[in-house]
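Below you'll find the structure, written out as structure tokens, and then a few comments.
With one protein chain withheld, the remaining protein chains of the complex are depicted in position.
The block that comes next holds chain A.
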Amino acid sequence: MAAAKLSVLSAALVGAAGGLLLLSLAFPWWGMDFIAPQYPEGLEIIVYPNRLEGDIDIINGLNHYIGMKPFSEESFPELGYLSYIVIAMAIAAFIVALTRSKSGLYVLIAVFLIGGALGIYDIHRWLVDFGTNLNDSAPIDIEPFVPPIFGENRIANFTTFSYFATGAYIVGVAFVCLLVPLWKERKK
């Protein structure tokens, strides 16, 4: 069924999506900034697909006052395998691009959607875990809270800003690169 093949342009876009996925690994995907009167320059957590950066020790040191568990790269097993999943997705995209398989593209988009949803759910799950499982004996007693995945929140003297970072936007562009062929190849 030759008609089921993707056009060259569509295949190129799917290939580009694979390349963008690989590129995204070099950039942070998500982050949170903490601003307080004593920290006008801010503290930050920067999440790469495979590691954490930023002022993790300082934030942990401060968080113990509200009874939050300390976190580190070891706290998040995802950081150990997420980059492999992304690489696998990229390889799959390259295969789809080479074979120009339409059905492959559908599967890819489906996996992408499920993966994205799981990813966002995963971040939310951790935010709930860290924000609500607070140690009762902490010096500062605060209501359990769930920081938003995206946007502003206030905890004690800190205002936090959660945001998607460069890597996430690159992944977003990669997804668009998959959607465009879907649109172009639609039955006229």
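Going forward, a residue touches a chain if its C-beta (ideal position, glycine included) is under 8 Å from a C-beta of that chain, and two chains touch if they have at least 3 such contacts; residues count from 1.
Here is the rule we use: contacts and distances are computed from a predicted model.
K.L.:
Quick one: the chain not pictured, UniProt calls it what, "ABC transporter permease", "2-oxoacid:ferredoxin oxidoreductase subunit beta", "Germination protein, Ger(X)C family" or "Sec-dependent nitrous-oxide reductase"?
P.N.:
Result for the unshown chain: "Sec-dependent nitrous-oxide reductase".
K.L.:
Give the residue, chosen from A:58, A:88, A:118 or A:146, that touches the chain omitted from the document.
P.N.:
A:58
K.L.:
For the chain that got dropped from the picture, name the residues of chain A it touches.
P.N.:
On the chain A side, contact with the omitted chain comes from 55, 57-58, 61-62, 65, 139.
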